[in-house]
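Would you mind keeping the following structure in view while I ask a few things?
All protein chains but one are shown at their positions in the complex.
Chain IDs A, B and C follow the sequence of writing; residue 1 opens each chain.
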């Protein structure tokens, strides 16, 4: 086995997550940057994802005997050092040559969960070799080809994935105007598909959705679980009804997300969907959340409104672009620092205490 | 019969509907463009029409077994390929010499409903010759002269209009400041009036409201239906009380509209009026809706809140200005593409499924 | 008797009321303009006065058999051609040399109610000579000196005032920063005080509040009514409790106003106060309203929420500055035109119908 090539790596300063975007824009190609940063249509849902956090007000407690708050938690029986996760993003090689192996190394060094996309720039095996025991989820875009699906599930299991995350919100790509303006077509191979089609040319990423199944339904959950013997988490849930139906159909977890505002525009901010879903889920299965997280306080708000694990997407890609795996780690470390301060200042010694925190919201929950 | 003259025609790119306005402004005369684009008074209701859609949040469903969503629907027993309609606009020759015959051709090619105004630049007969069997509505501004009204109804029936749309919100023109600033008086003949007054000079469009009746009332519905033997749809309904009264007086359809914010400023966004009206209508008759639609997701939101057919106005005029009938078709095709994506991403296989979709709104409904 | 000197008079174009402010600013001295235009403190309440109208949505009715709406109405048994009134403003000579006699002439020619301030630049008698039978209110700033008060009441009665408007919201001037920045002290004599103090120098307007009584109470109503034999209207009411108390203490009318946002900043927009007050007043006495009115639709909204007469302040001063009495008339005529259109488009034949119109508001009422 060859030593992984992490490319050009350097420590980076992180003032805050938001500031990384402009710095990364200067490094990444215009088309690639557009693809990473954009939301669909008018970008309303992407905008709302972050801005809806403003409408969640934490009511901090004082005199709670808190010092050195503990950020550890658990998911599906796995002990985790942090409630943070790198949300799955396609083609991280657009940001940095090391792609997902840089992401995996950064996540591992920072002690946070990694989630890898089917459409990664690196194969599951390559990433797994770096992760090597660190907590790991595999995000499945359901292929039309069942053989290819079996191959992906086998690889994920081989990589000790904690669970399979079935993407339910992207049976087709959202309408994204920056790609049209930039005449940008996603470049680079789909490493996993190339791995499956040994000897063939890898399909271009432009054909992602040609490869993917549109007619997803609840029966898939059993089918994937039966073959993989892994827990199945459904990603892209935005309604209590879907959360309930998925759990009844065998889902081991609910992943509340609107795909970073890249799919359906005109959906609410992701955090607005969380409380009603958490109420219906009622702790039967864990809830993963992503959507617009930029601050440690956003992580606390998501946990307080029902999440068990909180994904962060684009900021990790920007960190990767700026410093390779050390950039990824720097982003995670910055967030952990903000979470630490916020836990101390809200009077929360543990993540369980955060989950009990009272918040007020201007949207109905 | 002569071949219709569609004028200068070209295919156009459509990034989104909003972007067409600036492009059209560069082509159309300042006074004409002002007349097309403006709202009345402070333009609040026009602004609100589009912006109120932001306050409608769709809650998308997943794992719904959807692929290749079907956009077909029905209205008054007529099978339609699309829930889209070209909302009636006066004097389309302001935008492009082909006027309504360009609009009709574009609508027909795109497979969407066409609605023609009494104040069109082309006669009903000229337009009908192009539409030739494509679905078609005639929008009536009630004339003071019953003979002229009979002439219009006869022509509409001759043109196989599916229904007569009686305009109830414009017994007088709104106060529109751009026309004052530009010292603009609507130019060009009213083709239908010229057709009626054979041998006389056509009245200038400035006299539109001199020709029109102010004292409209519910009894007109019966009178128009009795003469035309066509269904009568009332346009400009903004309250449940008016919707109910119109249906009880014989209306065959309700058209929720505030005339693109060109009449009464200070009325709510049109989409805000829709849910309460839909509740009172309770499927007794179909509901047509227009007001600020710029996106495929706006069409879905209108359908989900109670509409059966969704009109789009100014964007078609801009498309017509930019490319003649091909511009009209390009606008329709772009919207259909956006609707297709939005149906897939909300888990809706059919328009009926869209009508069942759950939305949350920040305004009361 | 000498012929009144109306100064330089000219017809003016009015695009809308808002646009007059900038035009007047170019004519009036900086200090004078600042004094007229400013609100107190942060100008929040002044801003809110106009902007709160956006949160009132009219629900227009159609097919209501309306043509040529009738704007006439009544107040305290007096038949009025219009629900409009020139709200009382101090020192109109700041805007134009003709001051209140210009205002009175413009109001009379336009057929609207005139209200004259105690602190007018012209005496009651001078103004009355111009008004000569046109409907007229006298606004009293309660003097400390009862003899001066008796003089004012005598003059008002002599002038055939329909009622006395007792100012209750200004026992002291609000904090207005433009005057501090401009080092502006209100110039010019108080004509009425000069009239009373014959032979003495008129007091400067800077001493307005030195002349005025602070300790106002409900007993004043009886005292003023008993002496003047005129109806007493209380101006500056912002709560239902005060409205009720004033009526029980003998008030013949309630004037809802926050003094154009020039007194207490941090109060709600005036229109926000109106509905709750109207509910308590319950038609026992008429309600006059002012605060931020810029459009004919604002007048309709105020009437629909409970007002019987609607005052407009600064715009008449700007009209006066721009064209003397003809400017005042032009402002009134423009508003009447906007009211006419709005009545037609809301389906209201009469002012009584406007009062029945249904509005929705985003603020609680």
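Here, a residue touches a chain if its C-beta (ideal position, glycine included) is under 8 Å from a C-beta of that chain, and two chains touch if they have at least 3 such contacts.
Since the structure is predicted, the reported quantities are computational estimates derived from the model, not experimental observations.
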Chain not shown, its touching partners among those shown: A, C
Which of C:16, C:127, C:192 or C:263 contacts the chain that the document leaves out: C:263
Touching the absent chain when the full complex is considered, from A:20, A:36, A:66 or A:107: A:66
Per the touch definition above, residue among C:37, C:238 or C:294 touching the missing chain: C:238
Residue among A:57, A:185 or A:279 that touches the chain left out of view: A:57
Absent-chain interface as seen on chain C, which is shown: 41-42, 44, 168-175, 177, 180-181, 214-218, 220, 234, 236-239, 241-242, 245-246, 263-268, 272-273, 364
Missing-chain contacts mapped onto chain A: 15-16, 53-54, 56-68, 295-298, 300-301, 337-338, 341-342, 344-346, 358, 360
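In the analysis below, only the chains that are shown with their structure count from here on.
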Chain-contact steps, minimal, separating chain C from chain A: 2
Rotation angle superposing chain B onto its copy chain C by C-alpha atoms, nearest 5 degrees: 90
Self-contact between copies chain A and chain B, residue sets same or different by half: different
Euclidean distance of C-alpha centroids - chain A vs chain C, Å: 61
Whole-Å gap between the CA centroids of chain A and chain B: 43
For chain B, residues that touch 2 or more chains besides their own: none
